[in-house]
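Input: one structure, supplied below.
Here the complex is missing one protein chain, while the rest keep their positions.
For subunit A:
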Amino acid sequence: MVQLSSTLLYVAFVLYLVATFFFGGAIRPKKREGVNRWATLGIFVTIVGFLAQLGYFITRWIAAGHAPVSNLFEFTTFFGMMIVGAFIVIYFIYKTSLLGLFALPIAILVIAYASMFPREISPLIPALQSDWLHIHVITAAVGEAILAISFAAALIYLIRVVDQSKASQRTFWLEFVLFFLISTLGFVIVTTSFRVAGYEATFEWIDKNGQQSEMVYHMPALVGPHEGVLKTEGRMEPFVDMPAIINARKLNTVIWSLFAGGVLYGLLRLFLRKRIAAALQPLVKNVNLDVVDEISYRSVAIGFPIFTLGALIFAMIWAQIAWTRFWGWDPKEVWALITWLFYAAFLHLRLSKGWHGERSAWLAVIGFAIIMFNLVVVNLVIAGLHSYAAS
């Protein structure tokens, strides 16, 4: 069952890749009236991929006895699956195949990112042994996934409207967003490469309480731990040691990812001889801006209530049961609140101040950045400061 589950996830991943190419093929203007055959193929493969991933989800649920949303790998994978699910729904409302070309790669990146974390099926610690785990996490992930579609649509909008004929703040920030997406790929490539190579280097170091302990790196240490001493022979010595309060290994991973992202980005620029967004612009030139703007906004309109329900209301109910209080100003809670406040501001600006089009698109991009911050940074960096993960 476990094996079957992993295989299904793998199948889904490959199918999403294939579907992306079909959606790419659908860009060429239709020769005949009627449905675009590439797009039909694309959505068909997407649905099959989604069903395969649903199969992964169900078989893993059966094998574990609880819904596979209990650790970072499972949650993030599920988030990716829901992005695909949300895309399928939106596709059937708006029939915009171009959205697939952007939404699917985002989902693919999210799933690839997820698989860099421990993938074993883990039993549940006492704090997670509750039906609210399923209710809260699934609802929150669905909400965030729909909001992610708003980002995909916003990205299309921006690539289409941002003037690429001269460098500006807008071109810079658009490249910045694309660079981050590419760095995620960089993270996946670097992690996988060193994992395949079996790289391991052990350091002895002094933690912030002055205790000596060990830290194992799975990537060559560019930055070492506080007063770190390399114990494994033949491994690279770090260029610089970090102070004790910084988790040097995570910072090292971040540096490697950005470095790999930078190299990939640089190569792409060299190869394309223009900004990435400028190279993508021809792909989106036929898109109806009003429709893309509407997709972006409607995704927020649909996703916001679901997000509120899952990430705040259900979260509060469960926190009251498991942690004795419905709200405790835990970083994860605060960042859910920040996300909520941000999209509340987004809706007010849009509905009452008339922020449509490009402004609204930039806001959708920032909103997604906040969601990603909560998923990545709060889980891996901030939460490390207290007992969230251990409770």
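Please note the rule applied: a contact is a pair of C-beta atoms (placed from the backbone, for glycine too) under 8 Å apart; a residue touches a chain by one contact, two chains touch by 3 or more; residues count from 1.
As a convention for this text, contacts and distances are computed from a predicted model.
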The chain dropped from view, which UniProt name applies: "Cytochrome c biogenesis protein", "Helix-turn-helix transcriptional regulator", "Phosphopantetheine attachment site" or "Acyl-CoA dehydrogenase"?
"Cytochrome c biogenesis protein"
Out of A:G80, A:P238, A:G261 or A:P331, which residue would touch the omitted chain in the full complex?
A:P331
Residues in subunit A touching the chain absent from view:
1-2, 63-65, 94, 118, 120-123, 125-127, 129-130, 132, 208, 243, 245, 290-291, 294, 297-298, 301-302, 304-305, 308-309, 313, 316, 320-322, 324-326, 328-331, 334-335, 337-338, 341-342, 344-345, 348-349, 351-353, 378, 382, 385-387
